[in-house]
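Okay, here's the structure, questions in a sec.
For this view, one protein chain was removed and the others were kept in their places.
So, chain A:
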Amino acid sequence: MKIAGKRITVGKVVQYLILILMFVVLVGPFVWELSLSLKGPGDNVYAVPPYIIPKTPTLENYVDVFRQVPVAHYMLNSLIVACISIAGNIILSTMAGYALGRLKWKGRGLVFAIFMGTMVIPLEGVMISQFLIVKGMGLQNTLVSVALPGLVTAMNILLMTNAFKSIPMELEEAAMVDGANLWQRFFRICVPQVKGTMTVVGIFAFVGAWNDFLWPLITISDENNYTLTLGMNRLKGLFISDPRLIAAGALVSLIPIIIFFCCFQRYFFRGLEAGGLKG
């Protein structure tokens, strides 16, 4: 047996080597794109071997992206869809979660089973029918139609139901003794207890709506109503020959989500734990 101290040192070196390698693989592409997006006409973007620091740095690529593609308009559309989705998921899943987690009523088991059953159904299984439903409502090609099928997900209902179940009974009983009715108990006693889970629901609703691509691709045909992902897909087709512009477009569209991620970072990890992924 070797001395423990020495083995740990070797282990640490290997550990950090792997971590740095993974860091380069996972974060490096963003650094390269940033460098590409800042390279001017004087730079050879295809240089062998490649270099990072632009020789003729410029912001012209970003100006070009905004001039040729209405990026801000697409972002606004995505933001509208995301807001509808956040509001829908928070409000509807909180209400349903309260009824399922804390109230007793006929049919509760059945309704809960239906919600859970829908979790096994992938989007691909229903998206054509969803499109026909949206079309039947006369809503195809609108921003509302992008948000509608994901207005509330069974996953979020489950999260809220579990959150409500974990509130101690005594809290509500005490309020009852004081004569609080159901609405008061819901708003004043229970909702404040599950604010954390509501935040998690809202955050995942935002990221889901912001990054969604397949469903908007199906329901939106008018460029005026393009969400950011649809717009970026179009931009990629337009600028396929100039990697500088693709890089600039990619970075611009990543900025909001990166800021969002940095602000709410701890909730992302918490959300995965709350999702019942405790093995």
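FYI, contacts are C-beta pairs under 8 Å (C-beta built on N, C-alpha and C of every residue); 3 or more make two chains touch, one makes a residue touch a chain; residues count from 1.
Just so it is clear, contacts and distances are computed from a predicted model.
Undergrad: Can you pick, from "ABC transporter, permease protein", "PadR family transcriptional regulator", "Thioredoxin" or "NADH-quinone oxidoreductase subunit A", the UniProt name of the chain not shown?
TA: Hidden chain identified via UniProt as "ABC transporter, permease protein".
Undergrad: Which listed residue (A:Met22, A:Leu59 or A:Ala72) would be found touching the missing chain in the intact complex?
TA: Considering the complete complex, A:Met22 is the one touching the chain left out.
Undergrad: Which listed residue (A:Thr58, A:Asn162 or A:Thr199) would be found touching the missing chain in the intact complex?
TA: A:Asn162
Undergrad: To test your reading of the contact rule: which positions on chain A touch the chain that is missing from view?
TA: These residues touch the chain not displayed: 1, 4, 7, 11, 15, 18-19, 22-23, 25-27, 29-30, 32-33, 36, 46-50, 88, 91-93, 95-96, 98-100, 102-105, 108, 111-112, 114-116, 118-133, 148-149, 151-159, 161-162, 165, 167-169, 172-173, 176, 181-182, 204-205, 207-208, 210-211, 213-214, 217-218, 228-229, 232-233, 235-237, 240, 243, 246-247, 249-250, 253-254, 257-258, 260-261, 265, 268-269, 272-273, 275-279.
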